[in-house]
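What you see is the complex with one protein chain gone and the rest in place.
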């Protein structure tokens, strides 16, 4: 059996001089609390504090990073217990599901999933042998037993993980009952929501018309007019702010924005509000207009505007039909920002009261578009490397391609963007290590002084995220 | 005179720790046999075993990597002995042609051609001084003399190079007489063909209509209908499989695919089958449809489907008119995969019986599109860095940009893709060294354990190519 141990110098460059500097920088920031301003954990976990079920339901079934890789090499989603839309049978024995991961764990070599999982195994569960076919049961038994104990309940882990604040993501149709319960509870953990209105903003969403009806009901506004629809957003944003929200978030197929006249907005709204028959052009135009509206509301209410564009969702038709959305088949797209954001930026890009945080899955935009934009517009900041690029090489490319034009201070620290709660400290730790590694190279090449690198490391880990997200 | 020697640690990172690990990994895989599943050597070489002519005809005239660089700096193609289409005079003295290379050898500094040529000079011909103007004749004489000896005949080199299997590439109009001769001979070298049907698939090919007539004749099928045309493919694919083929290969201007109804296919075929008058849209549509047909046939007959998209062929009009195609003037294009492959992937991407190997000359697709696609679809694998990117930096970027999302096991080892037979071991050696260098960095940064790196190095060199190409 191979051993499992996490090397204290992991991810640091090998050169002794650089490694020494990276280590010194890291020592000063590694224990800073986790500020997680954008993620997808379930507020119910913290509100109910119920135990997690079993290793498969904790670490495989909800994690599309994990099951997509197994699927790519011939393990079926049924074998992994992913529920089918038609309710037909899938594997229900969590131990059998776990064995699929164990047997194929070599597929994850060189991937961040491997790094995160190993951290969870070693640091959270104290396992000291490598996951493979013949340690699968050993793993299963240890994890399963631990999950039944009080110290593996959500709140205990939240505290153990040294989380200062975590944001979940809810739609305007969510009544935020878990967040209200949390606010009413005695527990001190800070769990806030974020306003993610895609399902009432994107006319191509399934059930868009029904969503609008519900949106009107919850907000008490008449959403049959554009003005009423906007009032409904203002109403729900206020409701979300009461549950701690400091940001909205928008997942659009592109970064397209528009800034139409009031009458154009009204007629466009009337064309799209019934959903299904909407043309692709109208849908894009409406989404684009809504980003500008959200910016306007952000200036009023102080919420930060996050834009996550450029994904072809549910690319695999077979998987979509059988298993539904969010099953590891989302593929990034070429994403333009220069023309796309111009209407929004013409309207509000120079307004220092506004903060727009831009993300990308198209790394070619880093040096060509995003750093020049963020290095100019007062309202723009760059979010960290996202999703597929939330990885050591992805982080390295981000700093190398963004810093020289955009600087460090137009970035906003790290987002974990995950529902994999157990891996959150691992993800933040990777970002901290990679930032220290990058800074150490600058210091060792005499491109930055050590005292400044310490300041920047602290800013990237803690100060910038607190400031940008107003936490 | 400067010396020529190949350093045993070439291409390994300089840091002593990383280099030590790279060297150790490399020791275990450097002598593995060469599996060359995709290339352009001439089967006649191995069938006839005739000697190669002279240094210029061996190393300059057929190698567009070499003569394009000389041409870019003012040496004319006539001076290099490249035959003109009109038959007018070009340089015929191979020694004079050789002097052009020698005099301009500095132009290749930092290029893979330089590395491959130096390997050929040092390892195959035993030369120990650098090529330059005043060693030109020395080189010429040594190489010329060697070529006349038995140990420099194709079969002897095939064995010396430790080639386990090599695939050539033929069109369906090829009768494969050399492959048949090889199968009938007593020689044990494994030389197989691959099915490259571009000239009967791409309506924009010169002489497309004539090609179809010949295609019908060879297959014994009536190609005046789409159904007959598809039967002709099935027939020739079977014929190619008898000559060892395990793959088809498709060089298209884009990765566009289509999946039309039977009647749409028939009417489209009737529009394009006469060639010349075909619209660009119909040509693209037909090529796209044929990729889907080839995938369907692959599921039937087990052949692997290779797609090499995204090249503007014969960009230089002057060179095309005077010298014809394949003269170093092919330029890569921005290549989209996400929308382009959707029709094919919707049809067969989730079918584990199919293997599609994707290549690109647009490196921006690595992290944005190709790794996410290959990291999800069971049918997809990524081919190695290709053509201009078959180079140390190209290989490094490939691993850095592909691995974190696609893993190692959705890649298929190295392809040399060359007709430069003498350089084949050098090319495989570069890939082996660069993979070991990449793995050594992961190990030294504690991102992978050494025992796992050994396994991965073996897989990248030997196991994955054998499995992916069913060799």
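Labels A and B are assigned to the chains in the order they are written; within every chain, residues are numbered from 1.
We adopt the following convention: contacts are C-beta pairs under 8 Å (C-beta built on N, C-alpha and C of every residue); 3 or more make two chains touch, one makes a residue touch a chain.
As the structure is a computational prediction, the values presented were derived from the model and not from experiment.
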Identified contact with the non-displayed chain, of A:232, A:456 or A:471: A:456
Which residue of B:21, B:34, B:47 or B:69 touches the chain not shown here: B:69
From A:165, A:268, A:373 or A:434, residue that would touch the chain that is not displayed: A:373
Contact partner of the left-out chain, one of A:32, A:227 or A:448: A:448
Chain not shown, touching residues in chain A: 15, 17-18, 336, 338-339, 342, 345-346, 349-350, 352, 364, 367-369, 371-378, 380, 400-401, 403-405, 407-410, 441-442, 444-449, 451-452, 455-456
Hidden partner chain, residues of chain B it touches: 2, 6-7, 9-15, 68-69, 71-74, 106-112, 115, 130, 312, 315-319, 328-334, 361-364, 388-389, 391-394
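Keep this in mind: only the chains that are shown with their structure count from here on.
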Averaged-CA centre spacing for the pair chain B and chain A, given as whole angstrom: 40
